[in-house]
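In what follows, a structure is listed as structure tokens, so that the remarks can point back to it.
All protein chains but one are shown at their positions in the complex.
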Amino acid sequence: MRGSRRKVLKAGAALAAASALPGKAFAQAGPVKIGMSMPQTGSLGAGGQAALVALRLWVDDVNQRGGLLNRKVELIAYDDQTNPANVPGIYTKLLDVDKVDLLIAPYGTVPTAPIMPMVKQRNLLLMGNFSFQVNAKVQHDMWFNNSPWNDASSWSDGFVKAGQEAGAKSIAFLAADQEFAQNLANGARELSKKANIKSVYDQNYPPTTTDFSSLIRGIRAARPDMVFVMSYPNDSVAIIRAVNEIGVGSSVQVFGGGMVGLQFTPIMTSLGSLLNGVLNYNSYVPGMKYPGIEDFLSRYAKRATDAKVDPLGFYLPPFNYAIGQMLEQAVNATKSLEHRRLAEYLRKNEMKTVVGPIRYDKMGEWANPRVVQAQFRGVADKDTEQFRQAGKQVVIYPEEYKTGNVITPFEKARSAK
Amino acid sequence: MKFWIGAGVVVAAAIGLALSPVNEYFFYASYVVLTAVVLATAWNILGGYAGYVNFGPPAFFGVGAYAAVVIFRWLALPLGAQIAVAALMGGLLGFGVGLLTLRLRGIFFAIATVAVIFIMETLMINWRYVGGATGLQLLRPEVMAPFASYTRMLFVVMAVMAVAAVSIARYVQDSWIGRGLRAVRDNEEAAEASGVPTLKLKLFACTISGGLMGAAGAPMPMYLSFIEPASTFNLSYTIAALGSAIIGGMSHWAGPIIGALLLGSLQQIVTVTISSEVNVLIVGVLLVLFVVAAPEGILGLFRRFRGRK
Partner (left out) sequence: MIFSFDLLFEAVLFGVLLGCFYAAVSIGLSVSFGLLDVPHVAHPAIMILGSYCTYIVSGWGLDPILSGVVLMPAFFVLGVLIYRFYYETFERRGTEAAVRGLAFFFGLAFIIEVGLILAFGVDQRTVQAPYIGSSLALGDYRIPYRMLVAFGVALVLTAALTVYLSKTFTGRAIKAVAQDEPALRLMGANPVRIKQWAFGIATGVSALAGAMLIIVGPVEPAMDRVYIGRTFCVVVLAGLGSMTGTLAAGLILGIAESIVLMMLGASWAPAVAFGLLLIVLGIRPQGLFGR
């Protein structure tokens, strides 16, 4: 929170300076304030920091183009530490003290869940940020989530198919007891039942669990063909380490599926070769062609290196930049900041962004999901730049982005090149 | 009589504020401060009067919050009923904990109360109906006129609850119960020997204390529109209750009020301007300072100052 406070003050000073200069034609009506909380520390911290760099890049870009409605855009972002308990207070402060005009949700399902009732009851537009099914219970009609999935099937189809192709008949579920993992687990259970895959192990663990050796032992004893893990970065890392430490057994064909955090560059670098063989979801791997993404990534890389944050920026940053782009298009088209009108625009139109065209369905999720399942292969230790090469994450689903076949069983894939 | 006039003024002022155009955030922050007043006052009945340091306010507060959630989800009853049930559950837990642990001396009682917190938290983590570790999103009912927002209404509810808690504490303090508790605090063995029913008195104090803390927890789920175990059973409620009572002064019902208002307001201001960690640090430092240098609290300092004149 300290850093952002300074940034807000700096932004205020910059605004004062800017409005004194001739040439920058900002209106005197004050800045358009966009408020959010972003997990910059805690489990999602590594991802959130990268996402924030991308958002600030968009703010600078839009201000260079004249801002929104001729007013300078100001981003106010606090750190919620990936703690859902901090989020309602932060958003209340954003609304009632900082008096922001527009809201972006925190990155992640877990920090976003607590404020869904609040935004519904205060009739506010909320731009979702990589959450999973967080609107399912509250059913807010001004919610637009930016993430490449919509429902559980869009996420797990690829993983389940890979297992089936390897002849899998049984599955083990390991899910954190938190909003994201539980949402995904509920969906995945249904899907595997429909695919006639038997569940032989199904455990939830408290999000604060740090030692997984007992759980991995239990999974090994159940001899499953597939292991579907739904976890957040801290647990994902601990689970990968536990699997490498004591092994998950020779029966397992595919392992992974829903592990958040294995897409964050700092975590990929620190786990290195421990990742090999894991089949996990992602939103972007090098080689996938979205219009404008290469340009964005190179501009982002400069900023990120200065900020000492993830220099690759594959997972979240393009999508966060896209949130900014969508807001920009909606505000410019409707020429207003009224949440209801913006929501109508977002619901009805297709928007062009660095992650491709985006169109929303009734629930505020992407109408056309685009989740990839990719397997880590031949990853070396302590090397960030290696992930720029295609081939370190082999896309096995969906068809239009496929670059290879999945290697099974899991133990074999771990030593494959 | 003066007390009741004062109480009436406080409630009227609260209602007046809630109907005025004061910034919404004031009510959001003040709710937390008022909760601290109730918790500190309730804590002091056992901690200050009887000398039994209870580290467990989060357990009773949390039981109250979750009881309210269950009543809301299962029976869809209004806030008043939620508070009543929450107070009942808090009182029952207080009675149970007291029965189990009040025979143990000082630190064992304190550690036992910490154990109760974690056990209650684990029970809630394993109960899917109230959300487990994931938590539960809650949609509040529509706002009751004449208040413009639900938060304003909760502010008034909490103000009334604070007045009620203080009245109860005042009654206990001035009655034979209070005298008995003070005898327990000064020298429990002597009190036993002279016929004071120490266990019954301590149980009574623990039950009332628990019930009030439970009641304080009841509106919390509606306040946040969300509930989850980790923050509900957080030890920061202990330091808020204990800290406010010690800093304000433990021997009189006015002490916890002064402590909670000062400490709570300071915490809210620091949270908004600096960070929420620094606010916990400040409370910890103040607690240690007062415990070391001014054990009678602000009330004690005030008395000493007046005595010198």
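All chains are identified by letter, namely A and B, in their written order; residue positions are counted from 1 within each chain.
Simple rule for what comes next: contacts are C-beta pairs under 8 Å (C-beta built on N, C-alpha and C of every residue); 3 or more make two chains touch, one makes a residue touch a chain.
A quick note: this is a predicted structure, and the numbers were derived from the prediction, not measured.
Every shown chain touched by the omitted chain in the complete complex is listed here: A, B.
Contact with the undisplayed chain is limited, among A:113, A:238, A:254 or A:278, to A:238. Screening B:69, B:133 or B:159 against the full complex identifies B:133 as the residue touching the chain left out. Touching the missing chain, out of A:63, A:209 or A:269, is residue A:209. Among B:9, B:75, B:119 or B:269, only B:119 touches the chain left out of the display.
Touch with the chain that is not drawn comes from one residue among A:81, A:147 or A:251, which is A:81. Although one chain is not shown, part of subunit B still touches it, namely residues 51, 53, 55, 100-101, 104, 106-108, 110-112, 114-116, 118-119, 122-123, 125-126, 132-133, 185-186, 235, 238-239, 242-243, 246, 277-278, 280-281, 283-285, 287-288, 291-292, 295. Touch with the hidden chain on the side of subunit A covers residues 41-42, 45, 81-83, 177, 201, 203-206, 209-211, 213-215, 217-218, 221-222, 234, 238, 241, 244-247.
The working rule: only the chains that are shown with their structure count from here on.
Subunit A and subunit B have Cα centroids separated by 39 Å.
Per the touch definition, subunit B reaches subunit A in the complex via residues 23-25, 28, 125, 132-135, 137-140, 150, 224-226, 228, 230-231, 234, 271-272, 274-276.
Here subunit A touches subunit B in the complex through residues 1-2, 5, 83-86, 88-89, 92-93, 95-97, 113-118, 120-121, 137-138, 177-179, 182, 204, 206-208, going by the rule given at the top.
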